[in-house]
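One protein chain is absent from this view; the other protein chains keep their places.
Right, chain A next:
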Amino acid sequence: MASLDSATLLSEAAFGCEHLAAFLNKDEKIASQFKSAFRSKDRSLAPYSKTDTVAVQTSGLRTVESLKPKSHCLSCPEVCLDTERQAHTAETGHTFYIESRTRFLHCQKCGDFIYDHGLERLRGPAGKSHIADGRSIWAEDSASELYVKNNAYKNPCAKRGARGVWNMGQTCYQAVIVQALLHEPSLNAFFLAGGHDVHTCQEKNCLACGTAEVFMEFNSGERNEAVSAATLLYNGWELSKEMAGYRQQDAHEYFQFLVNGLHSSTPGHTEVYNKKCKCFFHQVFYGELRSSVKCHKCGQTTNTDDPMADLSLDVQQQSKKRKIGRSTSSTTGTLLGCLDSFTASEDLHADAAYHCEKCGNTPQRASKRLQIRKLPVILCMQLKRYEHTFSSSEKMDGHIDFPLTLNMLPYTVRKDNLPVDMSQYIYDLSTVIVHEGTMDTGHYFAYTRIGDDKWVLMDDNKVTVAGVADVLRQDAYLLFYSLRSLRGEGKTK
């Protein structure tokens, strides 16, 4: 799947600066050495991957290490601070450095950071293969990039993605979910590439057809007014009695309903429990949750894996903990805290009777733990903001801190001590859905990221600018995170 980014090759300069051009064109051997040096330094500086921190000498209390960004010379193992760079270049003639925080290339002759398309592709998202056979892949790839560029349908320039979705009367639950999906690059690629053929689809009231229609309208031409999801609404109403009718719905339920519908309308999907589904929507939306039960007597662990389309996190537990004062010093709950308690192991009551097979099917005390076995590309998290008492249910307001970037590794089955590819676990916040009002009635609106770091507030058909700070201040109900690198996805497709 060619990304839109790679289609910009033709607008890229051949080299980041004239000095780099001269250097790399001079000698093939030196150039390839340089490239591999760049690659290995770049990888060692990549965030989150486990590298050995520089050993700190412990002879007395002295300033031995600086936290400031360091420049790594690409021609020798020298590592120096910004201020020492000039001296190193004067001494050795080495011109190019990689900077440790941003991993940008610095050319001492320009006296500036330079951005070289060719080198940056070496660290590209499809990184796995480049160790084995790096050069050949990249050498050929520019030709295919050119091909994509020349044959791709170019969108007219417009504020992409900044279009509302009409509220057709109490359908804001639908509008926010549709917004969340409309801004997922992987779903856009799927629907715009004809992943679901509306014209040949035989299914009655097909949700994928309805969704495809919205995607196409959303991306069509230079228009910037709100789009209509009427067909999707109608199809949904026809399919489900629970969802139908002129009344308010829970956005989370609608999300699950829609994801299920999309999944089941895809040819080649399977819903057989034991068989792994390979269809697109399954890859995108469904992860796997492992629940493991450990018998306290014999220590045996039994694992059960179930597909999951989202995580429902208990907010209540957080606030309770806070009341007792057991929580870590922070005054507000955090998403990470919710995830921690979600994946924490809990004791099963003795009378709940877990029958351990190994202990002869006798009831034993045991502990249970939920962990994520497989992460989806689009990770939806619901903050359960209701408190159920015997007589009534109540909505809990209050802020839960959530990050822009989320590392999911600690909540997965894999152990921390194994070296893992961190890029598979880094998620970026894409949409925040907020519910305003009470348990029975209220309004949904969504904050969505468009482009790299612009945020807009999607209040039905109204699209307004929002700052990151506004977004993070919201009392979120649903959070959508998407996987930063789609590497695994690209391989399976």
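Everything that follows uses one rule, which is that contacts are C-beta pairs under 8 Å (C-beta built on N, C-alpha and C of every residue); 3 or more make two chains touch, one makes a residue touch a chain; residues count from 1.
Simple rule for what comes next: contacts and distances are computed from a predicted model.
The complex appears with one chain absent; UniProt names that chain "SAGA-associated factor 11" among the candidates "ATP-dependent DNA helicase II subunit 2", "Glucosidase 2 subunit beta", "SAGA-associated factor 11" or "ER membrane protein complex subunit 8/9 homolog". Within the set A:194, A:267, A:363 or A:437, the residue that contacts the chain not displayed is A:437. Of the options A:75, A:170 or A:485, the residue whose C-beta touches the omitted chain is A:170.
Taking the complete complex into account, A:82 is the one of A:82, A:203 or A:306 that touches the chain left out.
Among A:40, A:303, A:405 or A:464, the one in contact with the hidden chain is A:464. Remark: the residues of chain A touching the chain excluded from display are 8, 10-18, 21, 60-63, 66-69, 82, 99, 101-102, 104, 110, 112-115, 154-160, 162, 164, 166-172, 222, 224-226, 228, 230-231, 233-234, 237-238, 244-248, 437, 441-443, 445, 454, 456, 459-465.
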